[in-house]
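This report concerns only the one structure given below.
All protein chains of the complex are present and in place, except for one that has been dropped.
Going in written order, the chains are labelled A and B, and every chain counts its residues from 1.
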Amino acid sequence: MSAAVAVLGSRYRGDDAVGPLVGDRLREAGLSVLDCREEPTRLLDAIEGLDLLVVVDAVRSGAEPGTIHRLESHGEPLPGDLALASTHAFGIAETLELARALGRAPRRVVVLGVEGARFGLGEQPTPAVAAALDALTAQVRAELAEP
Amino acid sequence: MSEPETREIRTDYLARVEGEGAMLIRLRGDELEEVQFKIFEPPRFFEALLRGRQYTEAPDITARICGICPIAYIASACNAMEAVCGVDLPDELRALRRLIYCGEWIESHVLHTAMLHAPDFLGYDGAVELARDRRDLVELALRLKKAGNTLMRVIGGREVHPINLRVGGFYRAPTVSELQALVPELEWARDAAVELTRWVAGFEFPDYEQDYAFVGLRQPGEYAIERGRIVSSTGLDIDVSEYEHHFTETHVERSNALHSTLEGVGPYLVGPLARYALSSELLSPLAREVAAEVGLGPVCRNPFRSIVVRAVETVYAADEALRLIAAYERPAEPWVDVVPRAGTGHGCTEAPRGICWHRYEIDDEGVILDAKIVPPTSQNQKVIEEDLVGVVRQSLHLPEDELAHRCEQTIRNYDPCISCATHFLKLEIERM
Partner (left out) sequence: MHEQALIDDLIAKILAVAEAERGGQVVRVRVWLGALSHFTPEHFREHFVDASRGTVAEGAEVEATVDDDLTHPRASGVVLESVVVASRGNRVSG
């Protein structure tokens, strides 16, 4: 099975760092990670033809900070309002929709969206988000391990 | 005792937060009462982060300010450090810096033009809807954008966060054959950019012009990208080190936003419209030909048409990249030694969105004592606000959602993502 992990976000914007921080942990564990910072359309070429793509990103939907939202798609649009909640101008939901429109979508996509509360330059992640990093890293690995 | 007499005052007031990107339009009846636009978050965090670090670290640290245009920050920081240390970059290394910058122009301009701005003109919500109807165009744009990415990766080591650039040049210079291998795709990209220009030039543009003061770099003999003097359409012509004598950032009342103004002139515009107005005759013959074909005069004052100018600049960037590759000889040394000495240095380059200006003060050991960074979007903030006032006045008859859309479109004339300015943009229309 071909699978990849992509992380999104800026290390310097509070809770937006959650993607890159999880990426660090995964790399330490020997996994390779696609890092597209704040520009998810960079994923379009890398994800073509994959069986599974796992995405980690910060979202803002109004839930408690640190909440992990899990969305899964088998070729249909991602459920829920994550398109609205993405912290990026051209968000991950749009990027995946674009991949679908262009026939480049992975067979299965799992988005782990971590609820963030602050996104200012130079801010630290909120404690609840920092505390979710271990669980999140484990969840990414579990997603990859699933057949 | 009787109940105290009370009065209920209806407010219907939406709470808002300063410090995030926000745009508020307040209408009283059919009169525009106020436009508040605030997207710019000064990079104070990075300026503070730079103090106490080595002069060689500035390019790498500032590259993180914007996920879309790292080369602009790297190049401006390198220029400033080389200036303070009295180093003049040899021509071949200067050309290589210009070449990777062409890659960034292609990538950023195509993302902006095709993926974020074009859907506005065609009545689509975004690139996804566009892709469903015009898959060919979106495929073309993605391949074009990728040609820019590839150029950045081959020279910069990585496309997302280039690591091969340093004060004084590069860690490793690409071989001639590595660059030659890019030629076929860049030739395709040049043609594709011409097609892109013809396509966007056929859009319908709102009839809106503003008499801007244009500010940009100008360099004899070439369309300025990675160096030049700061010039304006109002007659300014200064070395980049004199910037602070002529430009000021003022705090806007009731917010922590800053507005940049040019002394004796006021608000000014940087970016494609400005560059084009100041130097269009220095574009390559092909880019000039395409500009003429699609009806761009020597100056364009309609900000909605900036999408056309961006496309013409994409033609130029591909054309210029091919010229630079054809002339490339691998330098004997990929970098020149830059020995620190105490002083202040300035650097300014043409980021895709306009001039990106840096100043650093370092000591004899190369430790950064002070840093100041002025990104393009901060400079455009005031003219964006003025555009919004003008556009809203023209569009008051529109239903609210269309008015909101027109405002977003106006903002996207300048910045697709606001990523180097702020993270979220909330648009609020308040009718009183």
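What we mean here is this: a contact is a pair of C-beta atoms (placed from the backbone, for glycine too) under 8 Å apart; a residue touches a chain by one contact, two chains touch by 3 or more.
Quick caveat, the model's predicted, so the values are computed rather than measured.
Residue A:R118 is the one among A:R11, A:R27, A:H69 or A:R118 that touches the chain not shown. Contact with the undisplayed chain is limited, among B:E5, B:D88, B:E281 or B:E329, to B:E5.
Residues of subunit B that touch the chain left out of view are 4-19, 426.
Operating definition for what follows: only the chains that are shown with their structure count from here on.
Chain centres here are Cα averages; for subunit A and subunit B they lie 27 Å apart. The residues of subunit A lying in touch with subunit B in their complex are 10-13, 16, 35-39, 41-42, 44-45, 60, 87-90, 94, 97-98, 101-102, 119-122. Within the complex formed with subunit A, the subunit B residues making contact are 19, 41, 43-46, 48-49, 64, 67-68, 111, 115-116, 126-128, 131-132, 135, 138-139, 142, 145-146, 149, 159-161, 416-419, 423-424.
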